[in-house]
Structures are given as C-alpha cells and as structure tokens.
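Removed: one protein chain of the complex. Kept in place: all other protein chains.
Per-chain numbering from 1; labels A and B assigned in written order.
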Amino acid sequence: MERQLTCIVCPRGCSLRVTLDADGKPAKIEGNACPRGETYAIAECTAPMRTVTSTVKCEDGTVIPVKTDRAIPKGLVFEAMKIINATVAPSGAKVGDVLVREILGTEASIVVTGKKP
Amino acid sequence: MLDAVVIGAGVVGGLVARKLCEYGLSVAILEKEADVAMGATRANSAIVHAGYDAKEGTLKAKLNVRGSEMMEGVARELGVKYKRNGSIVVGFNDEDRKTLEGLLERGTKNGVNGLRILSRLELLMLEPNIGEGVTCALYAPTGAIVCPYELCMAAIGNAMDNGALLYLEYCVEKITESDGVYTVSSSDGRSISARYVINCAGVYSDEVASMVGDNSFSVKTRRGEYMLLDRECGSHVSATVFRCPSKMGKGVLVTPTVDGNLLIGPTAEDISDKEDTSTTAEGLARVRALASEQVSGIAFNKVITSFTGLRATGSTGDFIINSPKRGFINCAGIESPGLSASPAIAEYVLSLIEADGEKLTRREDFVPTRKPMHFFSELDTEGKNEVIREHPEYAHIICRCEGVSEGEILHAIRTNPKPTTLDGVKRRTRATMGRCQGGFCTPYIIDLLAAEMGVDYTEVTKSGGDSRINLGKTKG
Partner (left out) sequence: MKYTLKENGYVDLVIVGGGPAGMSAAVAAYDAGLRDILILERDNSLGGILRQCIHNGFGLHRFGEELTGPEYAYRYEKMVREREIPFMCDTMVMGIDKDRNLTAQNSEYGIFTLKCGAIILAMGCRERPRGALNIAGHRPAGIFTAGTAQKFVNMKGYMPGSEVVILGSGDIGLIMARRMTLEGAKVKAVCELMPYSGGLARNIEQCLNDFDIPLYLSTTVVEIHGKERVTGVTVAEVDENRRPKPETKRYIPCDTLLLSCGLIPENELSVGAGISLDRVTNGAVVDGDRETSIPGVFACGNVLHVHDLVDYVSEESVIAGRAAVRFIRGERGEEISLTLKTDGKIRYTVPQRITRVEDTTVYFRVADVYRDKAIVVRAGGAVLIKKKKQKLAPGEMETVKLTAKMLGEVKGSEIMLSLEDA
C-alpha cells in the first residue's frame, strides 16, 4: 500500500510517497529533500506527533502565548488544550518559563513563548 | 411636557430639531437605531445640488435652491466640511444636448446662478478624465459636496449642546392626542408628550403619519448601491459628474467627497424591505459600467468599500411637508435633493409652526457653533503640538490609514451625540474607514469604547442590536 503525505517539518512542504509493508509499516519513502522528511514520514505513519501552540490566561486577565516545548502525539492535541485552558500564568511570566511540566505522560511541557501584549 | 418631539434623527430631523431649539422650543429627538444618521442620511451621494433638476414651482425646487444657498453657512457654523466643487451633467449626443438646454432653462427659472452649456473641449479643460463618448455638458458652478452624516451629527450635537434631548433605540409605535398634547410611545414602553410632533421618519414616515390618522401619502424605499474608492483616486474628477437623464435612464454620479475619496453610484431599485442595505453583484457591475462611460480611467482596483443607501420616495412626486392635523407636521418623501434642501426644510417647518400661531423668537443664549469633530487634523504642526503638550493622546495614532489619534477618538466618544458603537466612532472620526478598513485599529478602538462606556470588551457592537464583534473569551 502507498500513502501520500505533505511533509510539515519545514516550509518547503515536500510531497512524500510512502510505501507501506504488509504490517502497515513504512518500507520505502520517496520525495523527501532531506533526512528529516524520512523521520517525519515514519512518525506520521506510525505515531504522528504535533506541537501545540495557544495562549493561557494570566492572573491579571490578559493572555500570554505558550507552546508545548516538543511535539506530542497528535491524538492528545485536544487533551493538551484542556490543560492549557485550565492553566493560569503568574502576572510576571517571562519567555521560556515552564508553566506545566510533562503533560499527559509525555516529556512535553507547556512553556511561555512571548511577552504580554 | 415638551414643546416638540422630532421623530427620526436623520439630517432633516437633526436640522429641524436644531432650528426649533434655536427658537426657544424644548425638543426631544426620537431615534429607533443605536445611533443618529442611520437611515437615508447614512449613505447617499453627499451632494448639494445646485437646483436645476427639480420642476419649477415644486417644494423640491424652492427648498433645494434655498437650502443650497444656506448650506455653506450652516456647515461653517457646525464645523462640517463643505466644498463648492461645481457639478457637471454630461451628454452623449444631440438629443442629450437638448435635454441639457432644458435643464439650463429650468434651473434659471428656479433661480440657480451661473449655469452654462460646455462643449467637449471646454469640458476637457475642467475635467481631463471625462468619458470618450461625452460631447457636451451642463455646468453648474454652485453645486457642492458635504458629508451628510457629519452634518446630521453636528446638527444634533449642537441641538443637544443647546438643551435638546436625544433618545436612541426609541422605536415609535403609537401616537395619541388629547387636548392638543401628543403622547408618543415606544415599543419598549417609554412615552414622551409634546405639543408638536415633527415626523422626519424617512422610509417610515408614512407609517408614523398613519398613527395620527393621516393616510394621504405613502413612501417607497428605493435602494441605491455605491462604490467608494481610495483617497489616491479622489482627484480623478474635481466636479460632481452626472449623466444627462435620457430614455436610457439616469446614469450614476462620479464625485470626489469632502474627505478626498472618489464616490460612484447609485443604482435605483424600488424594494419592499425598508432596511435592505445589502449590495448586489449586478448592482455594482452596473455602477461600474455606467460610471466608465461618464468618466474614463477610474481605478476600480482601488475600491475600498461598497455600500447601499435607502431613499424615501414619496407618492406625490414632491416633498411632503405639511400639517395634516394641528400640531403634527410631516417631513416625508425627502428624497434627492433632500440633503441639499435640509437647512431650508428646517426653516420651512419653523414657518409652519409660526403659522399655527406659535410666538417664536430667537433665543439669545443659543450657541449656533460647534467645535469641528476634525478640529485637530486641521491644525498646523505648531497648533497640533500645543494640543499634544496638554493631551499627549493626540500624538498616539490608532488608525494608521486615516491618521486618527487616540485623542481624536476619545474626543468623539465624549462629544454629543455620543457614539456607543464601532460604526459610530467610524462615522465621527474616519477611524477604520481607510484602505485597511479597520484591520489594524478595530481591536484598539474597542478598548477605548469599552473603557469609556464602562462595559466589557465583548459587549461592544458594530452598530447596535445583535451586532456584537466578539462573542466570548478564549479562556472562559
């Protein structure tokens, strides 16, 4: 079987053609311009991962941008949003501050990415 | 009890209220919308017609010519932008030329000064971008442009500064009369009593008249679609360019506005929905096609917005300004040239009240002038810096495209008639009206409105009612 993917690792957005073996595991990957495309294709066919970006509420009522500091399983994105929506950042939060550690049993933490508006 | 109630806060209602105020009557203005100038006044051609168009002997002709004479003075008193840019009616053939000669004759009878017929060559000297097929034109040097909603807001603000009351979202539902006192009730249970009721309800004026038993006329709603072009196109023509009326129809007008944009339109379509301000693809295509015949080289890729205006067309063919019942005065069917005539309509209404036996004298303490809403932008650099030293918020630009500062927006929010909506701020300051159409500044203006009104960010609306801009918070 074959799967067509668009690589999301970089803005180049390579079209990947993945040939899957009988177990559904990627056997051959074509179309990638760099090795990261291959890594992406394998992950996408076995355990797709996504970085989540959003905002959290601050104590003073404003919002501040955050992200998961690494990709999490794609299936956990909306679960991660629940945690992000329930989080309140201290008013003095700065870029790089960790707000919630290792969410949902992953190694990803919610970190502050920007200044307050 | 008040002396007078004016129903409808359009340009006619506004100038009538101000005139009654000036002559010592206590006045309330009732408006069904969340802001003033929301009906025909909101969107029209913004033209002060010279007065050659209306048939001699009609109220339209008489009040148009008189209003056109008065407009410059009224605009000056109220601090409203006005420009006498002249108007041109273009013709495409010999038949049109005859029609133009007829208009010249009619205009001269109506008392319009300076009318003359131009050849194509003479016309090109005035307007180099005139359409290729144009062969002749009627030139009216007294034609002018003014901003209708600015005039309306200034008139109502000035009336309020002199004691008039304004009730918004007051939708008149019932009018009763007893012993010469009218009680005007709203659909939400409010009522106000007065000895005089002036019906300036625009497309609803027939319905209001019928509340006192006057069914002598009806009003049709006529829709007209317009396109507004970027300010870099505002000098494409200097005069207002009309098309000679013919069996092919009336054409559209192409005109600069007092704010320097180029305005093109309108179409004319009778509709049954009195509030249908939608635009249509067909209508806008028609505007474009007609305008291109009259004026060449219009940069239609510089259209920044399109909109629809609604005109109240009366069943008599003339303005319907009368008193069907003692104390009740209609100002109905005020279609074109209604804006041009509006100062004269106010004067005429006053004369009807006087004819009724009311003793009227001009109030000595009446202040006819108003600080222009655009006072800051008209200052020189030194003058601006003087204001900024006192009020630093005048240096903080909120609307980049139109160069409108926080100080100017706050001034508008705090000045009668106070805006409560985003569109209200827009019409008073031009903020959001530029080429980005509010893309950058809308979030900041909402901040200012919410803070001044003491409401939550999500409660600020675009134009009242259910027109909320934000529906909730992202984080509960």
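What we mean here is this: a contact is a pair of C-beta atoms (placed from the backbone, for glycine too) under 8 Å apart; a residue touches a chain by one contact, two chains touch by 3 or more.
All values derive from a computational prediction rather than experimental measurement.
Participant: Can you list the shown chains that the hidden chain touches?
Facilitator: Counted over the whole complex, the chain not pictured touches A, B.
Participant: Need a quick check: the contact residues on chain A for the chain that isn't drawn.
Facilitator: Contact residues on chain A toward the absent chain are 5-13, 15, 50-55, 57, 61-63, 65, 67, 74, 77-78, 81, 95, 113-115, 117.
Participant: So that we can see where the missing chain sits, which residues of chain B does it touch?
Facilitator: Residues of chain B in touch with the missing chain: 227-228, 232, 275, 277-281, 283-284, 301, 303-307, 381, 384-385, 388-389, 392-393, 395-397, 400-401, 403, 435-440, 442-443, 457-458, 461-475.
Throughout what follows, only the chains that are shown with their structure count from here on.
Participant: Could you give the separation in Å between the centres of chain A and chain B, each centre being the mean of its C-alpha atoms?
Facilitator: It comes to 54 Å between the two C-alpha centres.
Participant: Residue numbers of chain B touching chain A in their complex, please.
Facilitator: Its residues touching chain A are 474-476.
Participant: Can you list the residues on chain A that touch chain B in the complex?
Facilitator: It comes out as residues 55-57, 63, 85.
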